[in-house]
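For this view, one protein chain was removed and the others were kept in their places.
Right after this comes subunit A.
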């Protein structure tokens, strides 16, 4: 085992000697406290309606599919029809997320709904999202007691419920929302254990540079964009 105490002292000491800095910099501490923004591209700085359009267009470009729904009541039917359209079993593993409690699953009794973290046998999952980033068509998902991360990666098909009002322009906007929400479940404003930014389904170009979907994560990413 390395003597990390002295390794630490030696690494930091070497850096300070090279930088001629004795006790760290006030400028750096200031930056950490105020987290100023860098240049933000103009692309996503537009009215919210247009951000929603941009989000859908960018997500579609990276092979996600986007379906517009009038309300949470339409979710069970949309999920059942989506799975049936792909000849997939009518089973879905759902995040035990209070934000999804408004979904009336009993309206589609033929759809088997179970809740919890993903198991190896699960073919399809349904989760909520914290935000959608219009600039790149990216979903932002947070881990937590009600939001197991395995649902985002293990099943072949990942269905995400995103409310229109959750769409923001940029990643910076999404961070601001998370800071305002106090880091969601995280104590004293810390980030949740895992923050996933997901842009389209899993892919690889590792064999002859040809892009193929479904390398390790989901082969399909279906976004249900729900009116508020």
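FYI, a contact is a pair of C-beta atoms (placed from the backbone, for glycine too) under 8 Å apart; a residue touches a chain by one contact, two chains touch by 3 or more; residues count from 1.
Operating definition for what follows: contacts and distances are computed from a predicted model.
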Omitted chain, identified by the protein name its UniProt record gives, among "L-lactate dehydrogenase complex protein LldF", "Sugar ABC transporter ATP-binding protein", "Cytochrome c oxidase subunit 3" or "SCP2 domain-containing protein": "L-lactate dehydrogenase complex protein LldF"
Listed residues A:51, A:127 or A:202, member touching the removed chain: A:202
Residues from subunit A at the interface with the omitted partner, ascending: 1-2, 4, 7-8, 10-12, 14-16, 18-19, 21, 24-25, 27-29, 31-32, 35-39, 41-43, 58, 61-62, 96, 116-118, 120, 135-138, 143-145, 148-150, 152-154, 170-172, 175, 185-186, 190-210, 212, 214-218
